[in-house]
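Sending over a structure as structure tokens; questions will come in a sec.
Every protein chain but one is kept in place in this view of the complex.
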Amino acid sequence: MALKSIDLNSDVGESFGPYTLGLDEEVIPLISSANIACGYHAGDPAVMRRTVSLALKHGVGLGAHPGLPDLVGFGRRAMEVSLEEIKDFVACQIGALQAVAALQGARLRHVKPHGALYNMAVKTPQIWDAVAQVMAGLDDRLILFVLAGADRGELEAIGRRRGIRIGFEFFADRAYNPDGSLVSRKLPGAVIHDHGVVAAKVLKLVNEGKVTAVDGSDIDLRADTICVHGDNPQAVQLVKQIRAALSAAGVAVAAPQPTA
Amino acid sequence: MALKSIDLNSDVGESFGPYTLGLDEEVIPLISSANIACGYHAGDPAVMRRTVSLALKHGVGLGAHPGLPDLVGFGRRAMEVSLEEIKDFVACQIGALQAVAALQGARLRHVKPHGALYNMAVKTPQIWDAVAQVMAGLDDRLILFVLAGADRGELEAIGRRRGIRIGFEFFADRAYNPDGSLVSRKLPGAVIHDHGVVAAKVLKLVNEGKVTAVDGSDIDLRADTICVHGDNPQAVQLVKQIRAALSAAGVAVAAPQPTA
Amino acid sequence: MALKSIDLNSDVGESFGPYTLGLDEEVIPLISSANIACGYHAGDPAVMRRTVSLALKHGVGLGAHPGLPDLVGFGRRAMEVSLEEIKDFVACQIGALQAVAALQGARLRHVKPHGALYNMAVKTPQIWDAVAQVMAGLDDRLILFVLAGADRGELEAIGRRRGIRIGFEFFADRAYNPDGSLVSRKLPGAVIHDHGVVAAKVLKLVNEGKVTAVDGSDIDLRADTICVHGDNPQAVQLVKQIRAALSAAGVAVAAPQPTA
Partner (left out) sequence: MALKSIDLNSDVGESFGPYTLGLDEEVIPLISSANIACGYHAGDPAVMRRTVSLALKHGVGLGAHPGLPDLVGFGRRAMEVSLEEIKDFVACQIGALQAVAALQGARLRHVKPHGALYNMAVKTPQIWDAVAQVMAGLDDRLILFVLAGADRGELEAIGRRRGIRIGFEFFADRAYNPDGSLVSRKLPGAVIHDHGVVAAKVLKLVNEGKVTAVDGSDIDLRADTICVHGDNPQAVQLVKQIRAALSAAGVAVAAPQPTA
């Protein structure tokens, strides 16, 4: 009998020069996939090296976390960029991190766009496609993390067309609309602060493939990876609680098991 | 009987965003190795892509041209950086260009540090060693271009120790000291402006393995590649004259033939 | 009897580090207001100094040309920024150029936002207001250059509210809609390439305060300054032709004469 398992991913490596951001030392041992900043929205070459090293030490899968070229805005401000520009940005960021990983004898496992780039892709799936095209050209074993939800068929089609695997991502602390999309952060209740509720949602997702939407209805939501955070002590505490809940339920935390 | 051949390399891909620098369209068809800027001292992701494409169209070997992170200073200002910082910079730059090349089905052939980084390495050979170490970890087929001259034995030892090939570079338009080092640019006569003289020096180097130093003595100087320039019409004209002289002497312009 | 006069403004000082952009040496002697890049979308501290010097040499009014912080995109890519961020950007850019001017014994005369920031302001007049607020806090003699056209009343109200002067700008080589707005660059005919037509439009504007819109109708359009370009030899040639036409008609080219 196969053990159930789920991936936990977190954004890490977002320090820069003299600046420290995130509790990477604490959260990396708790996750199975590390989304490592590549220098455009955060991170620098030394931070990339140290983060790869830390992830490898804990057996955590390495992933590129490419963002828009906007350090002061942390890649959170949407920019009017073409698909060609996005492909160029993403290629250079993945390539740089591939080199950093190669120097430590490792390779990348996944790619998860950051911040505004991720949000732009959710609205404009051609961006997912552009990222997938770059990934396929660099290493077709790479898994693209995308938002699980409304447009699963379209995203799976992108994966098939480009020949790469898609990993669907669940946001444990976010409320969902009945159509599977995230409730806008501008609305009250968009972010769930009760750790027990979040852990219960994770278990329900893993065990039943369902999430309870804001209207109370249960919707189907299959996911391969759960996004957690390590940017403050409370966030790290939540990850520990999620791991404990998973462990108690006999669910392993492990490298991505994407849809075939 | 094997044809004699020599490599011609030039710095290219140094445009940035709205800015054009260098006559890449004109010089790339004339050379055999393209030193492509990687975004730290010049170049940007789109320029990298277009330059790789142009080089491939003309069958020119792709090389990374990593520099110090100083765009406004064009990587020409020495900076107090550690060997570790240099390795990090170089890894990220080579990796980014490897990705750009891979997306066009190609791989890099060589690495030539830029500007202040090159000059720092000439003074501090541990920098050559640091670059060689990174290259060996990324792709041990890469050739490191270094200054031909005084310390050949030490540079060959670095290549052997790191397991990468060293390509010795001759500066066709620069005067040499009797010990094989370059005459400082601060001294009169450091740069040779007469195109006929430069072409004759290239032929002498290729045919005899010798260069006439500033004191009139002939010194041994074996080189695998000759640095030429494409940043202005006169420079391109000189490359044409060098090629014509080589052609008349039965010397092919071809990919690097480094010391084994 | 007072001579008629009009201002000619051009974007200058957009070189950066090793990169040259624009024929500043040629166009600055032909204009009366220089919009000088301040380092965010183009320009660097040395370029700012040299451009201020060149403008002063030719008696040209100094203006700040603040842009979005996007060097590689030349400030042409819209970014999702708050009004507070815009005020911060603009303050730092104007302040830097004020210092450069002060070191040469001069002061700024006007401010014209650049590229995407200008276009964003045309769509979102609160951005004009934010810029005006910053200007009033720094030097209330500064004139804000805005697009002449549809919403004159609203822009004049901003000037009155903030206590600064508004200078309305006419784009000599752009087609206008009957409502006074510019024809989108995405439509054919948006840019007028015939130099004679452009010069005639300038004269008509200056003499009659009218422009012929794309539907053939004449609309009222009062302007204080005309935007010209110096980024290529043809553009400079056009500026010469405009000056010749103005001269023949007895119109002086002179510092901004904004609406009181």
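For reference, chains read A, B and C in written order, and residue numbers begin at 1 within each chain.
In this text, a contact is a pair of C-beta atoms (placed from the backbone, for glycine too) under 8 Å apart; a residue touches a chain by one contact, two chains touch by 3 or more.
Computed from a predicted structure; not experimentally measured.
The omitted chain makes contact with just one of the residues C:88, C:156 or C:231: C:88.
Taking the complete complex into account, C:96 is the one of C:96, C:132 or C:226 that touches the chain left out. The chain not shown here is touched by just one of C:48, C:79, C:117 or C:144, and that residue is C:48. In the full complex, chain B touches the omitted chain through residues 69-70, 72-73, 77-81, 116. Contact residues of chain C toward the unshown chain are 39, 44-46, 48-49, 84-85, 88-89, 91-100, 102-103, 134, 137-138. Residues of chain A that touch the chain left out of the display are 14, 16-21, 42, 44, 71-74.
Criterion: only the chains that are shown with their structure count from here on.
In summary, the pair chain A and chain C forms a contact in which both copies contribute largely the same residue numbers, shared numbers making up over half of all those used. Fitting chain A to chain B on CA positions gives a rotation angle of 180°, reported to the nearest 5.
Separating the CA-averaged centres of chain A and chain C is a span of 44 Å. Counting partners per residue, chain A has no residue that reaches two or more other chains.
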